[in-house]
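Missing here: one protein chain of the complex. Every other protein chain is in place.
This part shows chain A:
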Amino acid sequence: MSDRTIEVGVFVALMAVVVLAGFGAARWRAPDNPHTLEEWGVGGRAFGNWTIWFLLGGSMYSAYTFIAVPALTYGVGAIGYFAVPFAVITTPFTFIFTTKAWSVARRHGFLTHSEFATARFGSPGLGALVAVTGILATIPYVAVQLVSLQAVLRTVGFGGEWPLLAAVTVVSICTFRSGLRAPALLSIVKDVLLAWMLLTAVLMVAMYGGWDSAFDGAATRFAATPNPADGLLLPDTGHLGFLTLVIGSVLAIFAYPHALLGMLAAKDRATIRRNAAALPIYCIALAIMAMLGFFALSRGVRPADGDLNTVVPQMIHEFFPPWSAGIAYAALSVAALIPASVMSIAAATTFTRSLYRPYLRPNATQATEAKVSRWVSLIVKFGAAALILAVDPAFSVDLQLIGGVVILQTIPTVLLGLITRWFHRAALISGLIAGLAVGVVMLYLTPRLDGAGRTVAEHFGGSSWSLGDGRSIYVGIVALVVNLVVTVVVTLVLRVAKVPSGADQTRPDDYLADADDPYMQRLDQLIDGLPRADENPGRPREGVR
């Protein structure tokens, strides 16, 4: 048997196991009433420590991360390592902010940021805007997962369109049937496969002369390129761009619907806090993956057709024993399908809760909500696949870049909103729109440069805005600053003008509620997305002055 046959055989066998597990997931701790959005979307909010840890690892540390980050370090060196400090900083943030979000969501039955925005600032319009932003940012994120999957499939030898479509169809059916239970169960499978892949990779580096020779070889190759910005260390002018990219990415992850959805499936606050403490383990795995980019560079791995996304699959093919390569390919493929599934569930839930129910069908039953979400999740996944197959895969990478800048603009509402409701709803809407406009215009005006600094494309050439003296800054942060300034100024103006701000449907103690809370799910208040008459007129409204 040739090496390739063994690789493909192991890969196909493992993928078959994964598909069976995905179908069986609906029966995993099956609830009494599976046809509600609570069950389908967040697994009945009953997942414990281990399940949540795997699910988060599965949805946040995606194939795109594991393929694109080493591709970046391979291509530009130290700058590509931004993903690691980004991942580390998300863990203390999770400890503080996600516990607050979990409590308020638990008490009110929220599944999405947009429902929180509606309730916190008394504005269904703001909620709808946050929902639309979230969905628009999520679809290209699903698409880049599928681009990563395609890179793996192409390396294995399944080129063309049908293998991707087959994979999307299978995962769509699993998601349709099992909801969040399917990716949660598959995340466990994925992490076992991924642990094996990392172990093989570390042994591989040791056998080929250790990290010393990997980094030294990479340094030699970087020195030979005309690009002054690449190398093992950041150039002196690179710090601002690097740090703003780290900070922007950290904030963005707390605005993406899928990252929240995974956390809402936790059964209590302690589960989230323990998970925050254990998540850095994934950061270490990510760091090892990122450093593999240098190994690939030092050993002269060449990407197929110049597509840097194939660097990691190519390296696996050239340096792993064939059966281990099969395992690694399966790990990467599952790592693409899990986030695609979670993201499509999150986008579908956002649509149902913040657009469908408030605006299209105010009296939707729980069963209708679950049904609509199931179908929308299908549309999201096939929409993402169409984006790749019918348009251009490179286009989806550009859209993902834009998506990151776009989602960041909801931060004043969804992250700062957890701490304060000082902002006026109209100010938040103005700030969001201003931030979106500035961000998209700046991205549009950014040319794509090749290694030697020549312009190869006029527009959407990256998210680094050049400041002219060699330094650059992440566009998302600039747009967010504009957004915050507009929000603060408009809030002050409206407060002076005494324009009434919306009623806050949440109370301070909502942000501390735990699983054994007696006031859980005051959902009826928000059934049509509009705050009803205050049930408790005597209570002080925080923030209304």
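Heads up, the rule we're going with is that contacts are C-beta pairs under 8 Å (C-beta built on N, C-alpha and C of every residue); 3 or more make two chains touch, one makes a residue touch a chain; residues count from 1.
What we mean here is this: contacts and distances are computed from a predicted model.
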Choices "Formate hydrogenase", "NADH-quinone oxidoreductase subunit I", "ABC transporter permease" or "Putative membrane protein YhdT" - which one is the UniProt name of the chain not shown: "Putative membrane protein YhdT"
Touch criterion as defined above, residue of A:Val10, A:Val42, A:Ala63 or A:Ala78 at the omitted chain: A:Ala78
Sole contact to the chain not displayed, among A:Phe242, A:Tyr256 or A:Phe423: A:Phe242
Options A:Leu20, A:Ala166, A:Val192 or A:Ile284, residue touching the unrepresented chain: A:Ile284
From A:Ala13, A:Ala166, A:Ala195 or A:Leu233, residue that would touch the chain that is not displayed: A:Leu233
Residue numbers in chain A that touch the chain omitted from display: 78, 81, 84-85, 87-89, 91-93, 95-96, 210-215, 232-234, 239, 242-243, 246-247, 268-270, 273-274, 276-278, 280-281, 283-284, 287, 290-291, 512, 514, 516
